[in-house]
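The block that comes next holds subunit A.
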Amino acid sequence: MAHLPILPILLPLITGALLLLPPFQNTMPRQRLLALVSAFIQVIVAWTLLNTANTEGTQLYVLGDWQPPFGIVLVADRISTLLVLLTTVLFAGALLYSCAGHDKGGQYFHPLFMFQVMGVNGAFLTGDAFNLFVFFEVLLIASYALLIHGGGKQKTQSALHYVILNLVGSSLFLFGLGILYGTLGSLNIADMAMRIRELEGGEAILAKVGGLLLLLVFGLKAALLPLHFWLPKTYSSASAPVAALFAIMTKVGVYSILRIHTLIFGAEAGELANIAIPWLWPLGLLTLAIGSIGVIASPGLKLMTANLVVVSAGTLLTAIALQSEKATGAALYYILHSTLITGAMFLLADLIARQRGKAEDRLVKARAMAQPRLLGVAFVLCALAIVGMPPLSGFVGKILLMQAAEETMDKIWLWPLILIGGLLSLVALSRAGTTIFWRTTALAGTEERVHPFEFAGVFILIMASPLMVMFGGELTDITSQAARQLFDFSQSVEALVPQTTQGGQ
Partner candidate 1 sequence: MKPSRLFPMPIHSILLFAVWLLLNNTLAPGHILLGGFLAIAIPRLVAGLSTEQPSVKKPGLALRYCLLVLWDILTANFEVAVKVAGPMKKIRPGMVAVPLDIKSELGITLFASTISLTPGTVSAEISEDKRWLYVHALDVENEHALIQEVKQRYEAPLKEILGC
Partner candidate 2 sequence: MLSWAIAAVAVLICAALMMNLWRLIIGPSVQDRILALDTMYINSIALIVLYGIHTGTSMYFEAALMIAMLGFVSTSALCKYLLRGDIIE
Partner candidate 3 sequence: MNNLIWIPLLPLLGTLVPLFASRFSRSACAFLTAGLPALALILVLQNASSIFDGEALYTVYNWIPVIGLELAFRLDGLSLLFALLILGIGLLVILYARYYLSAQDSIGRFYSYLILFMFAMLGVVMSDNLLQMWMFWELTSISSFLLISFWGHKTEARKGARMALTITGAGGLALLAGILLIGEVVGSYNLYEVLNSGDVIRDHVLYPVILVLVLAGAFTKSAQFPFHFWLPHAMAAPTPVSSYLHSATMVKAGIFLMARLYPVLSGTELWFLIVSLTGLATLLLGAYVALFKHDLKGLLAYSTVSHLGLITLLLGMGTELAAVAAIFHIINHATFKASLFMAAGIIDHESGSRDMRQLNGLWKYMPHTATLAMVAASSMAGIPLLNGFLSKEMFFAETLHQDSLGSLSWMVPVLATLGGVFSVAYSTRFIHDVFFNGEPINLPKTPHEPPRYMKVPVEILVALCLLVGIFPSLVIGDLLYAASGAALNGIPPEYSLAIWHGFNLPLLMSFLALAGGLTVYYNRKELFQFQAQFPDNDPKLVFEAVVQLIQRQAETFMQLVENGSLQRYAYMMLSMSFAMMAGPLLDLNATAGLRPELPVDAISVTGVILLTLGAVATVVWHRERMKALVSLSIVGLIVSLMFAKFSAPDLALTQLSVEVVTVILLMLALFFLPQQTPKESSPRRVVRDLGLSAMIGGVIGTICYALMTRPLDSISTFFVENSKTGGGGTNVVNVILVDFRGFDTLGEITVLGIAALGIFKLIARMRLYMPASDENGRPWTLDSHPMMLAIVSQSLLPLALLVSAYIFLRGHNMPGGGFIAGLITAVAIIQQYIAHGVDWVKPRMKVDYQVLIGSGIFIATLTGLGSWLFDRPFLTSWFDYFSLPLIGKFELASAMMFDLGVYLTVIGATMLILANLGKLTTSERPVVSETD
Partner candidate 4 sequence: MASWVEIIVACFLLLGGIFMFVGSLGLVRLPDLYTRLHGPTKATTLGIAGILLASSIMFSIKNGGLSVHEWLITLFLLITAPVTANMLAKTALHHDVKMLSRSRGHELMEPARHRYGPEGASENTKSGTESNNSKLP
């Protein structure tokens, strides 16, 4: 399958377009069927792609047959394919969940969901800086539209913040791209990484500004302090499957930092080597801290989960700031873990909220749930994974990250924050769990029960966690190899641009 690398983008795109056309246009059952079948195929495709990238090496897809650096290329290496697989699995879970009726909260749910996935996959796969912008916009506009799915004042209000901040962010993105094109004269990321080594003087300084602006933009997506303020409210107000899918979006920011600031502004960039670190390291740590504080301060389960997303973002950004193969490998594992589990938690919070009547997800005394057993087990599993308690995946991620901090100074900052952050999450989640499941009034619970589709969705996402531990050896093998590939300049850059065109004409 020579065209495999583009399928994760084309499949959702075509499905999305088909969903807008007859005969799918106006019938929900058909839309669901098509969406689910497509999601299933996407998971298989992503899995195959990962295997291909893992065994046969990086797959380069040259769009329009225009060789790099002139045309747009897709780079299906271990990292990108791993994240594509992650996206599709998360998507499949959220989609299953939504088919229980959440997709009826407004028009166009399924096409938008598809387009969102297309944007995310595109952002992961593309090897072109401007194309990255385009896919950012695809995923953003889809997320704007999905955010308001289901309606309600809160959604509108948080959407206003989210959209306006991101519009400013997109402007800054273009400023940054303009500067980089204006100094490097190329848009192919690998080519840019080659060209940046020759910059000096004024051009180098300008390119640095461009690089930092991109860092800001990715930081905004990745919820880096002080750019993260939009996140808690936005994620907590979104409808459950949407919030679950959103769990991947901060990771797109993180991934972009990996791509741009580890490849272009990486160790090989001469004067411009590692320009992101002085910002990323302290701010990442602070993000981790403020996220943990937010977790403790959250009055409801959804907001708490959103703050847990901030924590995971801070953790990841800090890991990337370590700029080492080991740390990046750790970050990759942690991305997989945190995305799936926070996604599951958003879904679960919704199930819980629905069975608690008016109290919803707030941590107050409320009526008992109709299915406390089922939800309780799921909650415990989710909470354990998030907090980083064994035997679920969180602890592997945590240990990987802590081990990656090799310098003493790094340890002194990172370890306490990770550990105390974990403890705060533990305190908060145990309080949440005991309150939600046990502080109940005598009033009869709602009749609301978990729909089989909902169960299936949550089940898929939660089960990923123990599987990630069980097959931790194989998985960490892939993540560390992926990180090694990223840090190997000859593999991640030189191999992607034909030698004859290096450095322009």
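Basically, contacts are C-beta pairs under 8 Å (C-beta built on N, C-alpha and C of every residue); 3 or more make two chains touch, one makes a residue touch a chain; residues count from 1.
How these were chosen: all candidates are chains of the complex that A comes from, given by their letters.
Remember, it's a predicted structure, so these values are computed and weren't measured experimentally.
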Quiz item: With reference to the defined contact criterion, which of 1, 2, 3 or 4 touches subunit A in this complex?
Solution: 3
Quiz prompt | Partner candidate 3, residues of subunit A touching it in the complex | solution = 2-3, 6, 10, 13-14, 16-22, 25, 61-66, 69-72, 106-108, 111-112, 115, 118, 122, 130-131, 134-135, 137-138, 141-142, 144-145, 148-149, 151, 160-161, 164-165, 168-169, 172, 175, 178-179, 181-183, 185-188, 191, 202-203, 205-206, 208-209, 212-213, 215-216, 220, 226-227, 229-230, 232-233, 279, 290, 293-294, 296-297, 299, 329, 380, 384, 389-391, 395-396, 398-400, 402-403, 415, 419-420, 422-423, 426-427, 430-431, 434-435, 437-440, 469, 472-473, 476-477, 480, 504-505
